[in-house]
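Omission of a single protein chain aside, the complex is shown with its protein chains in their original locations.
As written, the chain order gives the labels A and B, with residue 1 at the start of each chain.
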Amino acid sequence: MHLLEGQGVTRQFGGLTAVSDVDFYVDQGEIVGLIGPNGAGKTTLFNLISAALKPKPGKIFYKERDITPLPAYKICRMGIARTFQTVKIFPNVPVLRNVMVGSLFGTGRRISSAEAQSKAEEALEFVELSSVKDLPAGDLTLAQQKRLELARALASDPELLLLDELMAGLTPTEVTEAMEAITQIRSRGVTVVMIEHVMQAIMKISDRIIVLDYGKKIAEGTPAEMAANPQVIEVYLGEECDA
Amino acid sequence: MGTNTFTKTKGLSLGLLLVVFVFLAVLPTLTQGYLTVLLTDILKFVILTVGWMMFAGPTGYISLATGAFYGLGFYMAAVFNGPLPFAVVIIIAGVAAFVVALLVGALTLRLRAAYFCIFTFALVLLIQSVVMEVERIVTQTRGRFVETETIEAAYWAMFIVAVATLLAAYLIRRSRHGLALQSIGEYEEAAAHSGINIVRTKIVTFAVGSLFMGMAGAIIATRRAYIDPGIAFSMNNTFLPVLMAMFGGMTNLIGPVIGAAVFTYIGEILLTRFPDLYMLIFGVVLILAIVFMPNGIVGLVQDVWRKLRGGRRAPA
Partner (left out) sequence: MVIFRDIIVTGLLLGGIYALVSVGLSLQYGVARVLNISHGEFIMVGAFITYTLFVSSANINPLISLVIAGIFTFIIGWILHTTLFRRLMDTSPTIEAFEGKSMLASFGLYYVVQNLGRIIWGSENRGFVFLNRTVTAAQIPLNRLVSLGVVIVIAIAFYFFLSHTRMGKAIRAAIQDRSTAGLMGVNIHGVLAICFALGLGLAGVAGSLISTILAIQTSMGLSYLVIAMIVVVLGGLGSISGAMIGGVILGLVSALVTYFQPSMTMIAYYVIFILLLLVRPKGIMGR
């Protein structure tokens, strides 16, 4: 059984087809990389999974259950958490409380304030933001806010984590730290799907890679296979030596 | 600001609150009717303003239905007071308002904010029309007679409901429900993706605020021997709480109390002398408040205070 599966997932905006008849799957314990040029439909696919949008047509299954009609908050409570390409934190709320939103509301079970708080503190420690836990989240730097968003997602006890360009704008050191963190997250039993443009990172830690171009899935396989795939190379021609 | 000064000011304000509370509680025994009636009115607007602000503040959703819930409670009292004890009537009014608010919320809060605004605005006229039609068919009259209550009874009832409203608003803020509300107000999409049931949270908050509005309406209704739909469903009861909240400030609970006190008092003074002019002035004041005092007078004072003390942090 695949943890997450999509069948014929399609989504249009007016005349533009953002995602076109994509079949995909993610297995428990994998780190899957989702790559493709800008505008290929990667974030839209995340939006379709997390129920920010509805596929028209297409179906998405989580643990063999059809989650296509469910609203976003239910998806989160079922165990799918995500971060966003443009950081979406609550600026006037203290950092700790930001993360507590995830632990109070996102775990899918009844949870006491005390337990929610300790979960949040744990998540903050993991992303190394404990020192700023009482500051309003809007006071943090962008890189810190990204980690905050990760902490919030982790605090909701996800089984599947969708990371949208977590490493954008990070220095090489920070990229390595992020890679470390993601591997650690996986070792705790969380399956990860990540959208990235930082090629060396994604090639290094992904078990499998899915490539999108103009909304279609054009290739799928191990990083080594992708690096040798002529279509993938062509799509990235000119972008190959980056990061 | 060290923790010492913080707890000192907190202790001071708590003490002050207690004094005010006790004073207000025994007021009718100390003064004649006029002051009691005035304070009943002020408390009524505290309830309406805080009830309105409970929802509008964190979510930014502007309900224009305050007058509708107030009027509904008003009519509940007109119908039931006499046969049923006053306290029960007040509760019935609150429940009626709560239920209607749940329905309205379920209908409109899953849609864009504009729909909510429009529907709540139309709600006053809608409920008024329905009530008028029902009265026409059932009693063949336009108005009805009300079993009245004494000035003191109305005052104490209003006082209790006002305290309950402020308490509810305070507890909601501090609870996880309040955190959910704040998250929705700051970034609704992120709140939804973090597991918050947006629609349900909004509906419940909206309904709780409306409950108190209904109760306030029921209490005021018992101060008149005869009422009709025009009196019950005045647009002023929607407008004035908005004015009071905008003027007073929506960031904490002191603002609406100040706004309510100021404008009820000014209204009292002006009402008898310039009935048309004073509402016109209030309209102008609202516009000026929106343009020049977005955080209300409390916010203004806070800004000035911060500037005087050489604030370290830039405003959020």
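Methods note: a residue touches a chain if its C-beta (ideal position, glycine included) is under 8 Å from a C-beta of that chain, and two chains touch if they have at least 3 such contacts.
All values reported here derive from a predicted model rather than from experimental measurement.
Student: Specify the shown partners of the omitted chain in the complete complex.
Tutor: B
Student: Just to verify: which one of B:Phe119, B:Tyr155, B:Phe206 or B:Phe263 makes contact with the chain not shown?
Tutor: Touching the chain that is not displayed is residue B:Phe119.
Student: Which candidate, B:Gly11, B:Gly33 or B:Pro294, sits in contact with the chain we can't see?
Tutor: B:Pro294
Student: For the chain left out of this view, which of B:Ala168, B:Met235, B:Ile266 or B:Val301 touches it?
Tutor: Per the contact definition at the top, the residue touching the missing chain is B:Met235.
Student: List the chain B residues touching the unshown chain?
Tutor: 60, 62, 64, 107-108, 111-115, 117-119, 121-122, 125-126, 129-130, 132-133, 136, 235, 239, 242-243, 246, 276-277, 279-280, 282-287, 290-291, 294
Quick note on the criterion: only the chains that are shown with their structure count from here on.
Student: When the C-alpha atoms of chain A and chain B are each averaged to a single point, how far apart are the two points in Å?
Tutor: Between these chains, centre-to-centre, one finds 43 Å.
Student: Which residues, counting only chain B, touch chain A once they are in their complex?
Tutor: Touch list, chain B to chain A: 176, 179-180, 182-183, 186-187, 189-198, 313, 316.
Student: Which of the residues in chain A come into contact with chain B in the complex?
Tutor: By the definition above, chain A touches chain B via 50, 52, 71-73, 75-77, 81-82, 84, 88-93, 97, 100-102, 104-108, 113, 116, 136, 138-139, 152-153, 156.
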